Structures are given as C-alpha cells and as structure tokens.
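The complex appears here without one of its protein chains, the remainder shown in place.
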Amino acid sequence: MPGDNNQRETGPILKIEGLNKSFGGLQAVLDFSLSLETGELKGLIGPNGAGKTTVFHLITGFHKPNSGRVVFKGINITAQSPNRVTKLGIARTFQKIRMLENIKVIDAMKTAFYLQKPYNVLDVLFQTPKYGREERQLEEKALEFLTFFGIAHLANDLGSDLPYGLQRRVGIARALALSPELLLLDEPTSGLNTVETDELVEIILEIKDKFGLSIILVEHDMRVIMDKGICDSIVVMHQGAVITEGTCEELQEDERVIEAYLGAGVA
Amino acid sequence: MRVREGFTAVARYPIGIGLVVLVLFLLDRSLPGFWLTLFLLFGINTILAVSLNITNGWANLFSIGHGGIMLAGGYAAALFTLPVFFKVDIIGLHLPGWILNVQIPFLPALLLGGVVGSIVGILLALPALRLRGIYFILVTLGFNLIMVSIAENLPNYTNGAMGLRQFPLYTNVWWVWGIAFLVIYIALRLRKSYIGRAFIAIGRDQELAEHMGINLLKYKIYAFGLSTFFTAIGGILWVHLILNLFPNAFSLALVFHVVTMIVIGGMGSVSGAVIGAAIITGFTEVLAPIEEGFQVFGVQVPHLFGLTTLLLAVVLILILILRPQGIMGEGEFSLQGLRKRLSRSKAE
Partner (left out) sequence: MTYFIQQMLNGVCWGSILAMLGAGYTMTFGIIGLVNFAHGEIFMAGAFAAYFALHVAGLPFGVAAVLGILGAIAIGLLVERIAFRPVRGSGMITLFITSFAASIGIRTLFVMLFTDRAKPFSMPAFLKGAYLIGDLFIFKKTIAVVIVLVVVGALLMYLVKKTKTGIAMRAMSYDSETAQSMGINTEKIIIITFIIASALAGVAAIMWGVSYGRIRSSMGMMPVVDAFIASVIGGLGNVFGAIVGGLILGIGETLFVAYLPPELIGLRTLFVWIVLFIIIIVKPSGLFRANVK
C-alpha cells in the first residue's frame, strides 16, 4: 500500500502551512507552519496552553482549521476526518491515556488492527478457514507487538488496571498497530518517573528505526527533549505561534525560548 | 483463547444444528399450550434483547425508540399478511390495490418488515447520530412517541387506535427459535471480528475509535441497521403470535421491558441478553394471573394491572444499585470458561 509511494516522494512527508484555529474568541493556533522530513524526529515544545495538542488535533482532522493547509505525502489532508487521516498513515497517542474500559490488552490490540480487515463479513458468518487463519494471525501479531513492548505477559489483563507507565506503552503499541508512517506522540512521558521516562525514550528511538517512522513528539517538559537530545530538530511554540526552530544546541542559547518558558512561569 | 481450525468448526455445525432441531421438535410436540406460548415469547424476547444489545450495549447508542421500529415493521408486514376480506370489507383501509388485494406468506412478510424496520431505523439514525448522550436518547424517545401517535391518528391506513385483528397464526417454534438462534449466532460471531470490535470501540471511546481508522458514521449505521432489522422481525413474530396489533402496545413500556432484560443480563453481553430475556419472560408470565385477579379458596383476589411493570421498575433500580454490570457483565457464557472455573475451584 503506502510503502510504494515512499520511493518517489522526495519532499517532506508532512508539510503544514499557515494553520489557524480559534475557539470562540481564543486563538489557539496562529499561522503555524512546519515541515517534517521522512525519517525525522521533530520535537514540538512550549509551555502549557501553547497549542501543541491543538496542532495534533488539526493534523488528524479532529478539529477543522479556520485556514491553512496540511499536506501528508503530497496529499492534501486538511480537515479530513480522523479515520481517513489514520488510514493514510498517521497515528497518534493521547496525552490523557485512553484505555478502552473493561477490555483486555490483547483485545485492545486486536481492535487497533481494525484497518487491516483481512476478511469480510461473510468469512465471519460462515467461519471460513480464512477467518480462522487471519484471526489467529492477528492474535500472533498483537502478541508480537506486546512482546516488543515487554508487556506480553499482561495480554489478558484489563488495560485500565495496568499501572500508568505500562498504559503508556499500550497506547504506543496501539498506535503502531495502525502501521503508520507518521507517528504523533502527545507528551508520552508525562506522569512517568525518571526510570520509566528513560525506558520510554529508548523505545521511541527503537521503534523509529524498526518501523521507519517519522515522528513528531510533543512535550511541555523541556528537559526531556533537551537533555536526551533525541530530536533532529525542535519547534518551539508559544501562545499558538511558532517562535523559533532549531537543533537542541541552537535552542539552548536562544533567549526567546527561555523567555517564553520563564514568562509563562511567572505569569 | 484458541480460534479453532475452520474445517472442524464447519463440521461441528451439522451436529449442533441437528441437536437443536431435535430439541425444538420435541418441545413443540410435548409442551402444553401455555408453556409453548411462554417458550415462544422467550424466543421473541431473546431476538429483541440481543438486537437491542447491539446498539445499546455495544455501540453505546442508547436507543429507546425500538418500539417505534417494531411498530413500523409490524404494520408493514401486517398490511400484507392480513386476509384480504378483513382489510377491504371489515375495516376498509384506504390503501392501493396491490396492498389490499394480496395476502403473502410469512417469510416474505418477515423480510419485508425487517427491511422496512431497518430503513426507518436508519432514517431515524441519520439525524440522531449527530447527537450524543442524553440528546440521542431524547430523540429516540420522541421517535417512539411519534410512531405510536402516527399509527393511532391515521385510521385510513392503520385503522388507528382500534388496531388490527384477524392475523393468520404464522408464528411457531421454527420461525421464532430459528431466527433467535440466527441473531445470537450473528451477534456472537461479529463480536469476535473486526466489525464487532469496531462497534465496541465506538461505544467505549468514540474519539479513540476514530483515530483507529474506524468510520464512525458507517459503523453506527451498520449497528443501527442490523439491530433494527431483527427488532422489526421480533415485532412481526410477536404480532403473529398474539394475533392483534395495537399501536399502544409498542409504547415506551415495551421498550422498558427490553431495556430491563439487557440490564439484568449485563449490557454488552449476548448471553446476558438471552438470560435477561428468560428471566423477564418468566417473571411476566408468573405475574400475569395475579395481574388479572384470581381466586384463592373461594376468595376473589382483585386484579392488579401494572404489577409486573411496577416490580420490574423496582428490580431494575435494585440491579443498577447492587450489581450494575448485570449477571454476565460483558463476558459471554462458554463451556471452556465454565470448565476452567470449575477446575480452578477444585484446585483451591
């Protein structure tokens, strides 16, 4: 499917131009532009309320922008519905962990394989060999993902009963099950302790290589991004607008960044 | 859990179906009238509860408009199954000749009614699906009231509140339980496929489901269409069992009974819906003689119409307080699960 396009695409995998979004009178995102190269890991940072999550909502089409364009692999996906965007190859995680209530981890994973639809409704109703085969494969694949994330032993536990750190992993595993090319991670380390944070950063780097992903990583905790130095480049947002972009080293010297954070901290 | 090899699964069916047919045949022959009717009502309630569970339990589209669906399907089928002389000479419906002058067998009538129910359901769903939570409930409630009101106030087409009589006795064990097993089978199978998983994902977290690539509108319409198809068929079976059709019989009180079934059984569980249907059917029939008044040692006990509904209301509230997940929770009844549980309790 989308893999073939990859070779002839030379431009950026994601290009955002002049995105605007306001809620009532509040300007949440102001003239936001961004360009993400294939295979790049870009950090998107800024103080709380800078509009980072809103940018994600606008990319996946959960919110419709007032103006601006989002282009993914050369396809204009502005204001498409989330399910279309997901199908094209963008998956996201959520800052507030969303576990399907009363559902086992393994079943949550199988649900996330929805897009594969390896059989049709008649296969289900007549229980054809194809259904059995594919369903078994789905289960194996789900377990494979869980093993990769080190949570295979929890496959039969309810997702909502897991500790916080492991729920984060399920969240990322679930996003990967959609076989995305672009992964949007919304504060994946929030609520985690330092050890868990280190492990998760490792995982992120690992899946990036293994699945050939391009990633946008939203953080409001600047240390995660700065100290680890995992991002190829970093975009800094403040009050809905991009204030600067650069590498980790460049930004550490940048006074505007410090000001944005300190300013927000004081106010 | 292991998914069995497809071939053996297929091979198992003839045996299972054979056994079911045999049991149904024996019951049909041996049950005295009252018990047979009870058994049929149980089957019809099963159809209603399992299909309501698809929308209300899985997809979290909590509809209380399914009475209106039954009404629509029931009338659509009734207009074709009633004897011609009744339609023309006795109540004199003002309908085109191709409806008035035919009487069709049960199968096409069931399919016709089911399709009409499904179409009406989807027409209701299209505006309603934009809504969430209480607004959705409200619109389905209004739909039920409107359907009853229309049926009662268009006497030229429906004979109004006087209702319809003189139905042929089509409903029997084979129709009822054949369809009941079919709907149970479909529900259980769908649940273990990406389709059922999509329904449930929508029910739990619509936003997340959308970000898994699930087309919300499409699947909500699937859920509603499937649910209303079988609900309408349940309504038609019921009409052709009790042999009359009054618009008022499809009021919210009826929906309330079916909702109680799935709450008792456990919303989201197919086996729960069947258990709930059994309990409510039994409950209703046990109380029926008390409702109608009876004699004990020569003393006339006065009738207590409404006793069933009153007690059901009490039971429903108690269940939601004491065991909100119902009997089955969201699980399904399975022999393996039972065996596992038994061996575990032995080991302890």
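As written, the chain order gives the labels A and B, with residue 1 at the start of each chain.
The rule is short, and it goes like this: a contact is a pair of C-beta atoms (placed from the backbone, for glycine too) under 8 Å apart; a residue touches a chain by one contact, two chains touch by 3 or more.
All values reported here derive from a predicted model rather than from experimental measurement.
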item: Displayed chains contacting the withheld chain; value: B
item: Options B:Leu27, B:Ile122, B:Ile150 or B:Ile242, residue touching the unrepresented chain; value: B:Ile150
item: Option from B:Ile90, B:Met162 or B:Leu310 whose C-beta touches the chain left out; value: B:Leu310
item: Contact with the hidden chain (one of B:Ile15, B:Ile134 or B:Leu169); value: B:Ile134
item: Residues of chain B in contact with the chain not shown; value: 60, 62, 64, 127, 130-131, 133-135, 137-139, 141-142, 145-146, 149-150, 152-153, 252-253, 256, 259-260, 263, 304-307, 309-310, 312-314, 316-317, 320-321, 324
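Note that only the chains that are shown with their structure count from here on.
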item: Whole-Å gap separating chain A and chain B, where each centre is the average of the chain's CA atoms; value: 42
item: Residues of chain B that touch chain A when the two form their complex; value: 3-7, 9-10, 185-186, 189-190, 192-195, 197-198, 200-201, 204-205, 207-208, 210-216, 329-330
item: For the chain A and chain B complex, residues of the former touching the latter; value: 60, 62, 81-83, 86-87, 91-92, 94, 98, 100-103, 107, 110-117, 119, 121, 124-133, 135-136, 139, 174, 178
